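Missing here is one protein chain; the remaining ones are kept as they sit in the complex.
Coming up: chain A.
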Amino acid sequence: MKLSQLLSIGILILVSTTTSPAFARDANKTQYPIVFAHGMAGFDDILGYDYWGDDYGVYVLDTCQWGEYYCNHDIHSGQESFVASVTPFAGSEQRGYELYQDIEGYLASSGHSYVNIIGHSQGGLDLRKAAKLLQDNRGYRVVKYGISISSPHRGSPIAQYVLNLQPGVQSVLATLADYFGNTIYSGGNDAIAALKQLVNHDFDPNDGVTTGTYAFNQNYPAGSANIERSRSFLTGQDNGNMNPALYLLKELWTEIDGDGYASYDANGDGALGTGDGDASDNDDDGLVGINSQQMGYRLEYWECYGCLDYVWAQSNTGYVGDLNAPNQTQMTSHAWKINQDHLDVIGVPPDTFDEMEFYAAITDFIADNGF
């Protein structure tokens, strides 16, 4: 056999055994596990799979064992993750503390020293407090990526609307039970505290406590002190495509005008900023205006038809480190907003949003950037 032929065969064997088919890009495995932090309500189903799942109950980071079908085929079979469960209705001081405790437990179980946290809705606030407690108690920065999705970092007008018993709301408890189920009546829940948390200012200056996102943001900032990389996804959608539960809010109650700039709650709706005069321009996701959602850098989500989706960090709207003082662009720009409502990105049907690919793409993004 000739040397050149032999080397050709050898190279062919090497190439064919050490590369993957180009069309089969799967999410890479993250170096540190991913912790999921759910939003308000969020945990009345077993293990949170139905929250962090597709619309049929398959957990979004369920790894595939040999021959298994009901799992996420787009992720690495060794991907590690943990689903935290905190009190469904409570302020983020409490929920963040509970999230911290859950993560400490997971670190004990797994032997890991670092985590990435993905928080949906109020979970995006909770993760900031958990990151602070982890840093304080372990003496190092435990949280690598802290990613919020649809989070009301600067308040949600719906929270104040319900607390004020505005038209359509007879009772705070009954209203929350209507929308989130009877979990609200379970022991340990505090609906009022949960809603006060999501109003920007201190909702009741005479109740003896200081609540709201403004105070919380001062105590638990984004930035790199406790979270190595703070990132956020923004969601917003027009009424026609809104989840029925959220559409009802718009039908009966109020339509959020959530893309105007102000350094204070200029329109008095309970969220920092104001509107631009047009409430129907996809400037909210049914519960949160886009001017409330950016933390750190924005993330772009690109839905790839026929291949695994992509996520990138985008810096052209700048970095929101001081969550109480975003600039005009950060409060008004629709750039990189995902055209989905507040509930599409979790397992609440009906929608055609592909939760499995979305979270696989986030996993891939985190892995590709070293964490």
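One rule holds in what follows: contacts are C-beta pairs under 8 Å (C-beta built on N, C-alpha and C of every residue); 3 or more make two chains touch, one makes a residue touch a chain; residues count from 1.
Assume contacts and distances are computed from a predicted model.
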Which of "Copper(I)-binding protein", "Lipase modulator", "NADH-ubiquinone oxidoreductase" or "Ferrous iron transport protein B" matches, in UniProt, the chain that is not displayed: "Lipase modulator"
Options A:L165, A:A266 or A:C307, residue touching the unrepresented chain: A:C307
In chain A, positions touching the absent partner: 1-4, 6, 9-10, 13-14, 17-18, 23, 28-29, 31, 44-50, 53-54, 56-59, 62-63, 65, 68-70, 82-83, 85, 90-91, 93-94, 97-98, 101-102, 104-111, 132-133, 136, 178-179, 181-182, 188, 193, 208-211, 215-216, 219, 221-224, 228-230, 244-245, 248, 296-297, 302-303, 305-307, 310, 312-315, 319, 321-322, 349-350, 352-354, 356, 365, 367-370
